[in-house]
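Removed: one protein chain of the complex. Kept in place: all other protein chains.
Let's turn to subunit A:
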Amino acid sequence: MIMIEFKNVSKIFKLKDKNLKAVQNVNLKINNGEIYGIIGYSGAGKSTLVRMLNGLETPTTGQILIGKHNISDLSTSQLRIQRKKIGMIFQHFNLLWSRTVLKNVALPLEIAGVSKEKRLQKARKLLSLVGLENRGNDYPSELSGGQKQRVGIARALANDPKILISDEATSALDPETTDDILDLLTDINKRLGITIILITHEMHAVRKVASKVAVMKAGRIVEKGSLIDIFTHPKNEVTKQFVNKEANGDEKELQSTLDNVIHSDPKNAIIRLIFNGSQSGDPVVSSISKKYQIQISIIQGNVKQTRNGAIGSLIIQLIGNHDEQEKVIEYLQKLQIETEVIYHE
């Protein structure tokens, strides 16, 4: 069932000297209960796009449907009611330092007019859901970054929202804490069935939790689809950059390794293979060396877990004569394995 639909949505900010096209002709459907990743570099328009979901920004043209409601048609008071059904967490947590953790979590209920007793009871329950049951009387400044984001998540869930927007929620956290928070989001998605929209510039976050991804660049969605498809068959240049960065770690280090290999051995091709969970690297590699007069040297390989199985990446060098190398590349491309020729004489 479709929960959220962006229909040809554009947002243009009128600045003094020019019009800034923050979002351009975006069409996107997000299903109920899905974790949908929206990835892009900063300034790509991701935040503007989701801020139109709860009316913090209004689209210049196009329609945004949540369930049956068209967000632009809502009156101010209807919009406030609609906002209560959408929880939001932020990069910098945006907790109120003047309130205790418990009262921060209770704030959305306070705004909704829930009685004090009921809202504190609910807030305590939410704090235990995020593993902070003992910190209710502390102030946010006494917590670590990861704990603050847990409070942010508990607060976002206070009104039992149907949708949770995560706006770069892990971008200010260290890698370990990021994984904890991402696990918590996955857990919440499974237990409460909330639709989560994950905005990020880190492929890592999307890879860990999302089942679908949209890639944004300069206000447009340049590619979208299931996570595995995007990972194993990236088409757009930006998508490739994100995927490669995630698959291979430090690009610069890899590049200098490759440069060295190419320099010392300029006759042999280097290719990158990306496998998804159902395929496996080893048989392919061994079958190549059996079928063709080619020896294979592995330069780098790794496997990453996603929600829907593993994704492997392998960078290999084909050692043999030029014609045989060509045949191997053709063969791999026929196998429907994402093959990128990094270097070929």
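Here is the rule we use: contacts are C-beta pairs under 8 Å (C-beta built on N, C-alpha and C of every residue); 3 or more make two chains touch, one makes a residue touch a chain; residues count from 1.
Here is the rule we go by: contacts and distances are computed from a predicted model.
Trainee: Which of the following is the UniProt-recorded protein name of the chain this complex doesn't show: "ABC-2 type transport system ATP-binding protein", "ABC transporter permease", "RagB/SusD family nutrient uptake outer membrane protein" or "Succinate dehydrogenase cytochrome b556 subunit"?
Mentor: In UniProt, the chain that is not shown appears as "ABC transporter permease".
Trainee: Any idea which of A:Ile2, A:Leu20 or A:Leu96 touches the chain not displayed?
Mentor: Touching the chain that is not displayed is residue A:Leu96.
Trainee: For a quick check of understanding: of A:Glu110, A:Asp179, A:Asp229 or A:Glu326, which residue touches the chain that isn't displayed?
Mentor: A:Glu110
Trainee: Could you tell me which of A:Lys21, A:Arg80, A:Arg307 or A:Lys327 touches the chain that is not displayed?
Mentor: A:Arg80
Trainee: Over the whole complex, note the residues of subunit A touching the chain we left out.
Mentor: Its contact residues with the unshown chain are 54, 56, 80-84, 86, 88, 90, 92, 94-99, 107-108, 110-112, 138-142, 159.
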